[in-house]
Structures are given as C-alpha cells and as structure tokens.
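This part shows chain A:
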Amino acid sequence: MKDTLSLAEPVIEAEGLNLIFQAADGPVQALRDVSLTIRKGEFVSFIGPSGCGKTTFLRCIAALEKPSSGRLTVNGLSPEAARQSRAYGYVFQAAGLYPWRTIAGNIRLPLEIMGFSRADQAERVQRVLELVDLQGFGKKFPWQLSGGMQQRASIARALAFDADILLMDEPFGALDEIVRDRLNEELLKLWAATGKTVGFVTHSIPEAVYLSTRIVVMSPRPGRITDVIESPFGRERPLEIRDSPEFLAIANRVREGLRAGHIDE
Partner candidate 1 sequence: MRAWLKPVIYGAGGSLLLLGLAALFREGPRNLLADGRFWLLFAIWGAAWAVNAKIADCALRSATRGGVALLFGATLLLLWEVTVRVYQISPVILPAPSAVAAQFVASGPILWADFVQTILKGALSGWVIGCSVALLTAVLIDRSPFLQRGLLPVGNFVAALPIVGIAPILVMWFGFDWHSKAAVVVVMVFFPMLVNCVEGLKAADPMQRDLMQTWGAGWGQSLLKLRLPAAMPFIFNGLKIAGTLALIGAIVAEFFGSPVVGMGFRISAEAGRMRLDMVWAEILVAALAGTALYGAIALAEKRVTFWHPSQRGR
Partner candidate 2 sequence: AEDVTLQLKWVTQAQFAGYFVALDKGFYEEEGLNVTIKPGGPDVAPVQVLMGGGADVMVDWLPSALAAREQGAPVVNIAQPFKSSGMMLTCLKESGVATPADFKGKTLGVWFGGNEYPFLNWMSRLNLKTDGSDVTVLKQGFNVDPLLQKQAACISTMTYNEYWQVIDAGVKPEDLITFKYEDEGVATLEDGLYVIEDKLKDPAFVEKMAKFVRASMKGWKYAEEHPDEAAEMVLENDETGAQTEEHQKRMAREVAKLTAGSNGALIEADYDRTVAALMAGGSDPVITKKPEGAWTHAVTDLALK
C-alpha cells in the first residue's frame, strides 16, 4: 500500500515555502521553509500547537493566501489555476454558513455554482445530510442549530460535490466522541472508495493516527515542519486498530513531536 502511494503522481508539491504576514506591529513569519509532497490518494494530517501555521498552509494550498516565497503546485498547476478548476472541497475551522440560506440551501450552494442539475442537487443534499446525521434539519436556518450541528452542516457542504482534494481544518472539533468516531469511519470509507487526496488539520493525536497515511507535525514561531510520520496501516481501518501497539507507538511519536514544539517556545 505504502509503495503504491509513494509511486502515485504528486498532487500537492511545496518547496521552501515561506509566508510572512505584514501586521501593523511588524512582520509575522507564519510559515518557514515548508517543503512537502502529497501524492494522489494520500490522507495527510497536520498536527501542531495552535498558531503554528496549519491553517495558513492549508490556505496556501487552496490559493487563499499567497506564499511570500517558495514553490507550490497543485496537480502541476498553480494553486490559483487548480482553484479555478474546482479541485478543492474546503471545511473551515469555523462553520461559516450563510445566514440567509437554510442548511439545505447552504449545502446546495456549491452545487449550484458548479452547475449540477436540479435533481442531482436534491439527491446529493439528501445524501450528505444523512451522512452527517442532519436529516430533517435541511429547512432550518444556521442560527437555529447548535454549534456542533453547524459544524456538521459545513462538513456536509464540502462533501456534497466530489472535489478531488479535500482540505479540512479541524472539522470535528465541536463534535462528541461518538459522532466523531462515526464521522471518522464515514470519512475513511469515502476516502477508500473514491481515492480522494485529503489534507486534514486536527488536534486529536488518535484521530490523526487513525485516519492518516502520513502525519505532519508542525512547530510554531515560525511555523515549520518538524516531523513527518508514515503510517503502516492500509486503506481498511477497523476501529480496533486503535488498540494495536503500532498505533500506540505512532501516537507516542506524534506526542513527542508536539511536546517538543511546545518546549521550543
């Protein structure tokens, strides 16, 4: 498995990426010398202390932020071009639903934009609503939902159209363990079935280890990559693997990396 992945064509290639924000009180280096290649079908998790640049890196990939220097290509194109070819499904850290649209309307929005047929739209909305367990809430407005429900709606929105690259910024942060486990499984199923490439930010070490083919550990001020850990697990991942010694070993290595990042400061 590992081998087939490393042979797959690269989807995201970053080389020597730097990003500096010009704030009023001086420049902030959010990313330093970040180099990373993500191949087709990989599931890469990003983990690191808050403020280490995970969101910023994801935003760079999605062409929402322009790196100050370095090379970044997506599918061999510039991120800008990839964006225009609608390569991304992005889940933001905050739900970011449009208040004037119902939940179903919010999920339908990208479909409308991408020109899906009416029937297809309705079918997809229904499907993803079920996926995130929000059937029956399609007609509510965002402010009528709880925080976790809004978060799920925003995940549903990103899954509704089949983007090749899924970028998810702490999508499951506001969910309880049970739902989280369920959605983890669903996400894995989807990934296994479709061969999407996934970039995933999380704060939960078990989640990162459970889901990913690779885990990228980052460290702050300035944000950089301190460790990249390959996972030995295949595409099929029953929940039980979480009790295996390999799992715990990797989790421990990630924890060490994280801690190092914190002590660094």
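Note that in this section a residue touches a chain if its C-beta (ideal position, glycine included) is under 8 Å from a C-beta of that chain, and two chains touch if they have at least 3 such contacts; residues count from 1.
Inclusion criterion for the candidates: all candidates are chains of the complex that A comes from, given by their letters.
Only a predicted model underlies this, so the values are computations on that prediction, with no experimental measurement involved.
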Q | Touch-positive candidate for chain A in this complex, from 1 or 2 | A | 1
Q. Which residues of chain A touch candidate 1 in the complex?
A. 59, 62-64, 83-90, 92, 94, 96, 98-101, 109-110, 112-114, 141, 143, 161, 167
